[in-house]
Every structure is written in structure tokens, then in C-alpha cells.
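Shown here: the complex without one of its protein chains, the others still in place.
Right after this comes subunit A.
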Amino acid sequence: MIQQYINSGILEAYVTGCASESEVKELLRMKAEHPEVNIALKELEADMEFLAQQMAVTPPLSTWGKISDDIDEIMLREKRELQQFKQPEPKQQEAPGTGPTYIEVEGASSHMRIHKAWRWVFAAVFILGKIFLGFAIYFYLENRQAQKQLQKLETEIQQLKR
């Protein structure tokens, strides 16, 4: 019975999109009830893909560029329409006696976003850090040199006293 149904050609008609509505309905029911029908359908879909692969023609490189531009245009239009129809949010009325309401601002993300102007501040802090480090090294060396000279002078004075 099932094999007869599979061999009837209805599955082929369904895969090529020429089955009638009642045939499609019956096929979907049969597919749900009988795994053999599902397997046969998958085989037919693989046949269709095989045929399509055999007849494939690579589109020119510029085609995706055109599609991409069109999608961008549609996106922009939809974005504008979304903004146009977006209702302004009603202002929340403060309940009497409850005081100001606080909104939880801590997000789930562990990252934070800051204004681009801060990069100059970070650059300045970095450069100043380097300058201070340079000074610190310079004065450390100077101080070590001075200590050595002082020690030398003390030794000379002691020798002269003797």
C-alpha cells in the first residue's frame, strides 16, 4: 500500500511543485505517519539538488554587491518606517510619597562603552606616565651617583684627619 503510494508519482509531483492542494495535504499526512514516505521524499529532494548542481551557473561577482546594496536600502527604509511609527513612551507618573524611582543600569555584559573623547585622556595619561618614569630613573641614577661621591669624600676626609 505504502510502496504503491510512493510509486504513484505523487511524491515527484510534490517535489516539483505541481501537486494539487488535496495531494499535498494527503502527502503531508502520509509523511507524518509513514517514515518510508519521508525517506522517499528526501531521496527526491537529493535528486533535485543533484540536478541543480549539474546545471549550476556561477553568478558574476558583482551580483552579490547589487543584492547587498538593495538589502541595505530596504533596511534603511524599514528603519525609517520603524522610527516613524514608534510611539513616544509615556512619562511615568511618580506615585505620591514613594520618592524618586531608580532604574537598574547594570547590564549583563561585562564590557563597557565609553565616549571616543576619552582616548585623548588615556593617551595623555600614558605619555605622562612615560615622562614620570623617565624622570624617576634619571633622579635615581643621579642620587646613586651623588651617594657614591659623598662616600668617596667622607673616606678622603677621614684619611686627611689621620
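Methods note: contacts are C-beta pairs under 8 Å (C-beta built on N, C-alpha and C of every residue); 3 or more make two chains touch, one makes a residue touch a chain; residues count from 1.
Keep this in mind: contacts and distances are computed from a predicted model.
A chain of the complex is left out here; the name its UniProt entry carries, from "Sigma-70 family RNA polymerase sigma factor", "Biotin-dependent carboxyltransferase family protein", "Lipid II isoglutaminyl synthase (glutamine-hydrolyzing) subunit MurT" or "Branched-chain amino acid ABC transporter permease", is "Sigma-70 family RNA polymerase sigma factor".
Across A:Pro35, A:Pro59 or A:Gly129, the single residue that touches the chain missing here is A:Pro59.
Residues 7-10, 12-13, 15-20, 41-60, 63-64, 66-68, 70-72, 74-75, 78-79, 82 are the ones on subunit A that touch the missing chain.
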